[in-house]
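Down below is the structure, laid out as structure tokens.
Complex shown without one protein chain; remaining protein chains in place.
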Amino acid sequence: MKKAISHVGKLSLNAIEEVGYAFMLLVESLEWFFLGKFRNQSVRLAHIFHEAMSIGVKAVPIASILCFSVGMMLALQGLETLKPYGAQSQVVTGIAVSVTREFSALIIGIIVAGRSGSAITARIGTMKESQEIDALRVIGINPVRYLAAPILIAMMLVLPLLTVIGDFLGMLGGAVYTSFELNMTVATYMNRSFEVLSINDVAQGVSKSIVFAIIIVLVSVSNGFKVTGGSEGVGRSTTRSVVLSISYIIVADMIFTFFLTR
Amino acid sequence: MNTAAQVENNLPHQVAPDVVIDVKNLVTHYDDKLILDDINFTVNKGEIMVIMGGSGSGKSTLLRFLLGLNTPTSGTVSLLGKDITQMSAQEMYEMRKQMGVAFQGGALFGSMTVAENTQLPLREHTRLDENTMRIMSRMKLEVVNLAGFEDLMPAQLSGGMIKRAALARAIIMDPKLLFFDEPSAGLDPVVAAELDELILRLRDAMNMSIVVVTHELDSAFKIADRITVLDRGKILMCGTVDEVRNSGNERIHNLLNRKPRQDAVDVDEYMGRLTGRNIKGSLPD
Partner (left out) sequence: MKYPVHEHGKFSVISLTGEVDLNCSPQAREQILKCLKKNNHLLIDLSAVEYIDSSGVASLVEGFQTARGQQLQFALLGVSKAALQVLQLARLDKVFPIYASIDDVDL
């Protein structure tokens, strides 16, 4: 019994420590980004660009396909549910709003967490295990500035962009399916969608995606820096990082939506 | 064999040895476990100090504290007259320019070529011309016999080449202090001997002060001016090669003769460890 309590205690201490560490990472990364040049140790734009390419541009095809499919799926379900009420045309509004506010950001967050989050943890973890992080430090290069800050900035730039692309493709997916079912061209559908959408809907999704970006980076980077135990440890941390960031994203999304829809 | 200390040159340290590394009462813990217990030693300018010990002796840990990678429980580590345990990040940044480190596995950055690896410290700390940096890194690669390999990636190098490339990166800024972790571990004897030669040449030509951590006896005896022998977190002895070799200390003798460690057996503790239960019958934590 005692043991169980002490175990719970230890777990909660670890959890608090992890949150604290992640928060420190966030503050330090932003500090380096904004103040680095005054210390003659700036965050290199080339690094940010490089990260943005590997996180963002290379994720465009898969993200597009998924958002398109989700849009189509929503149309399918929506038309099916609304048919008894004869309100099929409402499907346009439903898809436009739910994709921009919710699904696009969520899908993008999850796919990027899986794609890049795991890669980031694996890369940093491997660097830690091979003493490359130590090597950076003895050269005088702060690892947070050199590794974490560019990823954070890149992710915060790229995820909103991907989300906007996802918005468009989600609606397009809905349009393609709906155009078969209802007597409506893809163009008309899209025009109707843009009419019903407000800037608020898009902003909601985009602001979520920024939060997701921060979650993905903090979780994956901190798990990378904390790797111990060789390549097995890297594997363990990578899995942990993906599972955690996806879970946090979904929970954060729920909290976010709760407050935004009230 | 100990010719290194007597190499004929007119370096200032032989007039008045001046201390470049000074470790005082260093005590460190990992969680609650005592790792290093009251470590004291100094390294003089132009000296090659070898830190020796078996695995688990704490020698690699000691190196981390010398490099300022970890913060000790108590005690001081002074490099070039300044205590690094009390330094600000900015002071440490300046200190880093004077230090070169070659890690055990090389720790080359896998995403960069050999040349980019060696140039990284220059890019970080200097505003030198691109040509100058390129020539400097080629010169250092020449010194470590890696000329012509500058465009290869670390993954394409052999173990010995990785260590030499790491050494080239460590000396690119002409540091006053050079730290080398296990230069000969995992290398065949010929390659290991070359690296030893290289360390001696570097000291002689550039008057570096060098700390080498190793468990290889031959290498230690060949390059050391003085040897510090660590055992289970304590300094067993610190002396010249001959002093260590002729020491009467049994542990050092065992280490030299590669005898396995024979600890006194505590029956209760040992049986408890093997069976997973101690005499009182409850499971050990």
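A and B label the chains in the order they appear, each numbered from 1.
One rule holds in what follows: a residue touches a chain if its C-beta (ideal position, glycine included) is under 8 Å from a C-beta of that chain, and two chains touch if they have at least 3 such contacts.
Remember, it's a predicted structure, so these values are computed and weren't measured experimentally.
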Chain not shown, its touching partners among those shown: B
Omitted-chain contact residue, chosen from B:Met173, B:Val191, B:Ile210 or B:Ile252: B:Met173
Of B:Leu34, B:Leu69, B:Leu128 or B:Met153, the residue in touch with the unshown chain: B:Leu128
From B:Ile35, B:Ala107 or B:Val143, residue that would touch the chain that is not displayed: B:Val143
Touching residues on chain B - with respect to the absent chain: 9-10, 125-129, 131-133, 135-136, 139-140, 142-143, 172-174, 201-202, 204-207
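The criterion applied here is as follows: only the chains that are shown with their structure count from here on.
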Centroid distance [mean C-alpha coordinates] between chain B and chain A, Å: 42
Complex contact set, residues of chain A against chain B: 39, 41, 126-127, 130-132, 134-135, 137-142
Chain B to chain A touching residues, read off their complex: 64, 67, 69, 89-90, 92-93, 96-97, 99, 101, 103-105, 107-110, 120-121, 124-125
